[in-house]
Every structure is written in structure tokens, then in C-alpha cells.
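Of the protein chains in this complex, one is absent; all others appear in place.
Here is subunit A:
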């Protein structure tokens, strides 16, 4: 028990290194009783957490409660996040060439890219983009992708995103751009975003506004967003407003390895308005089948959706 307690406490420190993990794993592997003792201790500790939140002021003698605690934790979190972001830039599947740096994500993979100017881009699963910085412009070319941009302010060097025939131009702000299946959608969380599409006019979008445009078309559609909608996918929520089921299936196929197929024209014509929480594929599909009249079948390692 003493060893198990020592491990638990050590693992609850701020830094747990890879060496700690390897040593912990070795200790657990050495004897099954180690794991059993540890599990019991961890369960007790979790129960303790519930006790501590019970009524802090009433039972605990009011020790000096540092007002700055939140700030300390936040700073710590930010530093850790920064470390994580820096790590992300060094990850392998990126290629450097004079035409820019290519970043991509696979099925189910998400990634935060920290750029040299302090801007950050969160890439959704199954996305690809090229980043190229010159003296006069910060340029991102979106392939088939969805990305949330937190652009550092630099009025001397505008940030321009090319998404097919659509150009999004900003100075410093937070917004989401999605380019999938021939459609571009922009949602603004903060700041002012300028969107121009070939053949259509230029729109200036304030926070809370969104725009959708079919590539090649001469028009764009504007809509109001609910707070947080532009960044919802980053918090694990997919929001649909009258979107075709094919688009929902596309999103699922970028999240999970097991393919989802739509069978029959009736199902393919269905449209969804609603929110899907991202958790397991099975749970998401079964909730989808409650939102729409769909029947779910698993065939040969694929999920088939057809009209009920």
C-alpha cells in the first residue's frame, strides 16, 4: 500500500515525465498486486475529491485562500498549452518546401498549429492546408479542410486565406473556415472578417455572423450564429442548420475509421438541423437515427444508414 500511495502522489505532481510513465508501467507489470493496490488507493482518492468539494468553507478551517490561485493555474495551463503547441509544430507528417508548409490531419486526428507570428490554427480531422508567410502577407491555402483561426494582430501584414474561389482577409481576429464538398462556410467569433468570392461582392462579417457560399456560384448566404457556434467543433459539438445528411456522414467519416454509407436516395435527400456531440461513433450514429427517420445496420465493418 505504501508504494501505491507513493506512486499516486508522484503522478499527481505537475510534471509527469515519460520516464515516470515507464517506471510506473514497469512497477505495475512486475506484480498484479501492485495494480490492485493502486486501483484501491486511486478509488479512495477520487472519493476524497468529492468530500473536499462538499462544503469547503464550513468544514475546513479557513486557511489563507490565495486570491491569485486561479491566475496561477491559468498561467500554468497556458504554459503547458504553449509547450504542447510548440511540440505540435515539430510532429512528423509535415513537409517543408519553398511553396509553403503543408499541415494535414488524418481521420479522427486534431491538431493545433502555432505559427511564427503568434497566430494559431486548430485543424479539424481530415483536413489539409498550406501556410506561406512573406514579408507583405500571411497566406493560408485551404484544401479540403475545416480550421479555426486565432490570428495575431499585424496591420502591416494582412492574413489571407484562400478557400477555392473565396478569399478571407483579416488583420487579427478569431473565426472558423470550412471548405468541404464544394462549399465554403465562414463563422466569426471576434473581430471583423472580410470575405470575397469570385463574381460576388465583398462581405464584411462582424462577430456572430456567418457566411456560406457554393464554390463557383455568384452569391453567398449570410446567417446569424449562436454564441460559440463558430468554434463549436473544437469543443466536440457539430452544429447543423438544415444541412444534407451526406455532409453529416462526411464529418463522421473524418472522425472515425469505420466508414458510414448512406443507402438509397430517400436517405441521401434528408437534411439535419441539430447538434451532434462528438463521442463514440456508435453513440453518434444512434443519436443521429433518433434525430432523423433512419435505420442503422452494420455490414462488413461499415455502417449503413437507410430511410426507415
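Structure notes:
Note that in this section a residue touches a chain if its C-beta (ideal position, glycine included) is under 8 Å from a C-beta of that chain, and two chains touch if they have at least 3 such contacts; residues count from 1.
Here, contacts and distances are computed from a predicted model.
The unshown chain of the complex is recorded in UniProt as "RNA polymerase sigma factor", chosen from "TAT-variant-translocated molybdopterin oxidoreductase", "RNA polymerase sigma factor", "Transport system permease protein" or "Succinate dehydrogenase". For the chain missing from the display, the contacting residue among A:28, A:102 or A:160 is A:28, taking the whole complex into account. Residue-wise, the contact with the chain that is not shown comes from A:227, picked out of A:227, A:264 or A:293. Annotation for subunit A: contacts to the undisplayed chain at residues 1-2, 5-14, 16, 18, 21-22, 24-25, 28-29, 35, 38-39, 41-52, 54-56, 59-60, 63-66, 69, 72-74, 76-77, 80-81, 84, 87-88, 92-93, 106-110, 112, 227-228, 231, 234-236, 255-257, 280.
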